[in-house]
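Every protein chain but one is kept in place in this view of the complex.
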Amino acid sequence: MSLWLLLAVNSVTLGGLLFLLSAGFSLIFGLMRIPNLTHGSFFMLGAYLGASFLALGLNLWLAALASAAAMAVIGGGIERLLLRRLAGQELAQVLVTLGLSFMIADFCLMQWGGDPIPIDTPAGLRGALPILIITFPTYRLVIVIIAVVVAAALWVMLERTRLGAMIRAGVDDAPMARVTGIRVSRLFTIVFCLGAALAGFAGVIGGPILSVYPGLDADMLPLALIVVILGGTGSLLGALLGSFIIGFLYNFGQALFPELAYIILFLPMLLILLVRPQGLFGRHAP
Amino acid sequence: MSALELRSLAKSFGGLRVTANVNLDVAAGERRLIIGPNGAGKTTLFNLITGELKPDGGSIRLFGQDITRVPSRQRAHLGLARTYQIITLFPGETLLRNVMLSLLGLSPLRWNCVARFNRQEALIARAREALKRVGLDALADRTLAQTSYGERRRVEIAMALAQQPRLLLLDEPFAGLSIDERKDVQKLLLAVPREVTVVMIEHDMDVALELAERITVMHFGEIIVEGTRAEVVSHARTREVYLGE
Partner (left out) sequence: MTRWVALALALLALVTVPLWIVNGYYVNIVSQILIYAVLALGLNVLVGYAGLVSLGHAGLFGVACYAAAWLVAGGWGHLPAALLALGVIIATSAVFAVLSLRATGIGFLMITLAIGQILWGLAYRWIGLTGGDNGINVPSRPAPFGLSLALSRPFYFFVLIVFLAAVAAMAVFIRSPFGASLKGTRDQPRRMTALGYNVWLIRFLAFLFSGFWSGVAGLLFCYYNQFVSPNVLALSSSAEALLMVISGGTGTLLGPIAGATLVVIMKNVASAYIERWNFLLGAIFVAIVIFMPEGLVPGSVRLWRWSWSLLRRPRAGAALRVGGGRTG
């Protein structure tokens, strides 16, 4: 397969992974109005936990689910014990998430050491499938499928359930939602847990592609940030579209302009913040 | 010459029309009262006049000068001052410093990075003078936290008057005041010199009616009745708007 097709395949895969990471980030940002700077750490911690579960004998999927559950508990604890004390003080909440990201990163370093931990692709999915002119590695295809399934599930949750309606109302106008009787602080906890769980899950299933290493959080957080700023906070469609756009931008950028790799990512984010702060599909500017 | 002239002023938020084709003329030195039920668009009108909101259409003239496109920060320099419905003073500062900040806004001194603000004797004297006019000179060195709500309202007015405006916009100056405090503010406002044109939004009829020479009644962003005190009070539509619905 030519380089371009390979890059394209990797971009689509990265897009899928990014969506799993960014969907939660987008909902947290949209509902709680804060960029959760701990989100990359959730991804990384989830991945490390997954590696440990794998070492205990669980298969990849169970490890991913267990990790997601663990991250949901951790996320919930952070939200209830720390963020909730600063209700209404968004700047302070952002600073807390920043501090926590340092703590989690160092904890992971302490617990799992400085060497990258490889995660094996599950046995049955190691081959590749020929699709038209592309030979799509099976596992990567599975990731994309999972991302689409999760996207659909999230869409159903947001559009068709009462919880989803409450979340959408909160994203639209949290004070107003509170006035109409919606328990917004409980929504905050639920969304934060959901976001952390999705991030942890993504960390594990992304393991075979990215492996787990110190600094994974610092690599993933900016991508999630850019996706959500681009797509618009609180918008699932924005997160989906943004993820694939950034997936392509990242891979092709790295290949074509390695010297400007970071700029290629942050420049669009900067431009959006300046020109159209609500992103493609967002309702409010940050 | 009219102090304030609004022509076809219009403003909408999405589909909601908050200011609908407003025409208003306030003569120099006049005391005008704007009344209307909640949501009539009175404060929005003030925000359009001060430039905080940009109108969708229409024009605003201040003493004959078209200020529709003039940025908000320059309108103070043209003689426009206002007070706010919710008290927005500078917390943690003394009353004196609050008024000094108000005076500084119009002074080229505000760009000075080397002088000592606390040693600007001329500015301090004028600030004390302004506080004296509202009867608060004894409290000049108290911080805001050590003053009562009524005293803070008077500081708001002192800050607006200190800038020696030609047009003074008062947004519900009597809101939340006790009966005695209202009397104090009323006395204050009656003493404002004729060089200053006063336009006031108010809900409390008893106190406001005494100060008003002409009254404008707004409803749903439109002016529905306008005239002298007697005319408006006896007008059928006024009673309809205030009692009927």
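Each chain carries a letter (A and B) given by its place in the written order, and its residues are counted from 1.
Note that contacts are C-beta pairs under 8 Å (C-beta built on N, C-alpha and C of every residue); 3 or more make two chains touch, one makes a residue touch a chain.
Note that this is a predicted model, so its numbers are computed, not measured.
Screening A:Leu5, A:Met103, A:Val149 or A:Val179 for touch with the missing chain picks out A:Met103.
Among the residues B:Lys11, B:Arg31, B:Arg82 or B:Arg153, only B:Arg82 touches the chain that is left out of the figure. Within the whole complex, the absent chain has one touching residue among A:Ala55, A:Val73, A:Val156 or A:Ile263, and that is A:Ile263. Considering the complete assembly, chain A touches the hidden chain via residues 33-35, 82, 85-86, 90-92, 94-96, 98-107, 110, 218, 222, 225, 229, 258-263, 266-267, 269-270, 273-274, 277, 285-286. Listed by residue number, the positions of chain B touching the unshown chain are 50, 52, 72-77, 81-82, 84, 88-92, 97, 100-102, 104-107, 109-118, 120, 159, 163.
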